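A single protein chain has been omitted from the complex, and every remaining protein chain is retained in its original position.
Take a look at subunit A:
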Amino acid sequence: MLTEQQQQQYIKPSRARTKTALTGRMDEGTELSLTIAHIVQRLKGSHLHSQIERQAKECLHQPEIKLESLREDVRSFLKTSGWERKLQNAVYRELHIQLPPSHPTAPPEHLKEPLAYMRKAQASWEKRVFKSLNSMSTELGVPLARMRPAVEQKELANKWNEMGTDEPDLSRFRPVYAPKDFLEVLISLRNPNHDGSEDVSARSHWGLIQVPLNVRDIPQLRQAYSELNLTTGQLGIDDHAHIHPDLFESEYVQIGKKVVVEQDSAAAQQYSRQGCSTGLRADLWALILNSTNQPQDVMHYEQLKAGVIQHDLLVDNLIYKDVKLTASNDDYYFVFEDFLYQVLLCFSRDTAVLEHFKYNSATPPKSYIQGKVGDEECAVVYPPNGVIPFHGFSMYVAPLCFLYNEPSKLYSVFREMYTRYFFRLHSISSSPSGIVSLCLQFERLLQTHLPQLFYHLRQIGAQPLRIAFKWMVRAFSGYLSTDQLLLLWDRILGYDSLEVVAVLAAAVFAFRAENLMEVTSLASAEAVLADLSTLKVMPLIQIFLFATAI
């Protein structure tokens, strides 16, 4: 344990350089060293580490490696053979999921979520969900988990690739919760220290979310999303059939090919901001997420599959039901039903997902085997990955099926997307990409730039968030046509943020504003916005961000 004086020993010299820095947090030099140390520890002992070591040893046989310049020669070998790039990508991936540097005395729960009232709200929401799962288990007489008998295991192994043909009786099962239940919880979120007593004023917020989080407005978004501006080429706009490909598309695709050849994560992420072409998207996304499909990944997937075959979980039925209710009913995704089972059932068994709870405000549910409550040796997490699926969960996976047809690769990409982005859409936190911030941002954008529309909808009892929430919780999956959805998700990856989802939601309202001004009830407002399958997302986002008068 580092003593206070030893800490200060370290802080003192770097702070001597930055005497004028008026911040209570550590300065850049300290932060950088900590980050480096942290990442070194994370990567040490990883498979990549041992691979690079082996490569370095093997290259010693090569004639161009000279003893007198051993270090430089090995380094340049690793560079030319692409291993340095792989290491860079791994480091880049670690930077994405690293916790921001924080104060030494900050407890772990503060790192998950700094605001006490949000932690409390998340905890009580979780308790509700767990209770609901428990009562479902008791009512139906189905245990949360059980070992499958050998006969059943064999049967399942045989029909692994066609689980969709099964028609189990799922009528007794119901989803643990639906997005609208979660919305009610978000609406009731209150900061006990927030003064809400003020009467209607210029600062009044007309929307449903009543927590004062900092969200960006159009001028700030214009700066942050500058690659989406009117004068920059975009896939989703400038690859339209009417526009000659030589004007933008051909060259852009060539650049994309180079990025894939270079195997550079950071470049791929930057590239994705202007969209990925269909042919390159699978490789580019895998690069951005640093999702490899090496033997050890395939092995890991097989291990998960074995876990599915061995044990039967109650949440499996929830997954079955969800897929049957949502993806199987969708014109675009029903063909992927089997894939969805293969991915989601394995996802539930993956304990590697538990890592993301360090930075997720949620906490995985706990249980004890064989009823030995309180015996910590018998404590387990349920489900093994700590994530209880809700109605619509399978829609996070479905669009990815268009990109990857190998289950272990599809799985690997989905898991990374979930642990980087999607988990924020169904947990209560103050993160700028969290669902609470997205809802608030959507409402603020609408109130600021389409006040007449917002006011009208509010008057007729059609609060805009009640309509837009279901889009945002699923990151629009299942509401947009697939090619448009993938263009949207390109930008989520490119900007490493879900903000663009809130912007699109506001842009959709702006687009249909004229029709919405005519409606006189919530039902008719819903009808106007029921079908988004013909929308082109990039023009909508671009116009909303860059052509709105301020």
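Just so it is clear, a contact is a pair of C-beta atoms (placed from the backbone, for glycine too) under 8 Å apart; a residue touches a chain by one contact, two chains touch by 3 or more; residues count from 1.
The definition used in the following text is that contacts and distances are computed from a predicted model.
Colleague: Out of "Phosphatidylinositol glycan", "Vacuolar protein sorting-associated protein 51 homolog", "AP complex subunit sigma" or "Nicolin 1", what name does the UniProt record list for the absent chain?
Modeller: "Nicolin 1"
Colleague: Please pick, from A:Leu78, A:Val91, A:Leu213 or A:Leu516, the residue that touches the omitted chain in the full complex.
Modeller: Considering all chains, including the one not shown, the answer is A:Leu213.
Colleague: Pick out which of A:Arg172, A:His194, A:His240 or A:Lys257 touches the chain that's been left out of the picture.
Modeller: A:His194
Colleague: In the full complex, which of A:Lys86, A:Arg281 or A:Arg349 touches the chain missing from this view?
Modeller: Residue touching the absent chain, from the options given: A:Arg349.
Colleague: What subunit A residues would touch the chain not displayed?
Modeller: Subunit A touches the missing chain through residues 1-17, 19, 21-25, 29-30, 33-34, 36-38, 40-41, 102-108, 110-112, 114-116, 127, 130-131, 133-134, 137-138, 143-147, 191-195, 198, 211-214, 300, 303, 307, 311, 349, 351-352, 354-355, 357-358, 365-371, 373, 377-378, 380-382, 384, 430.
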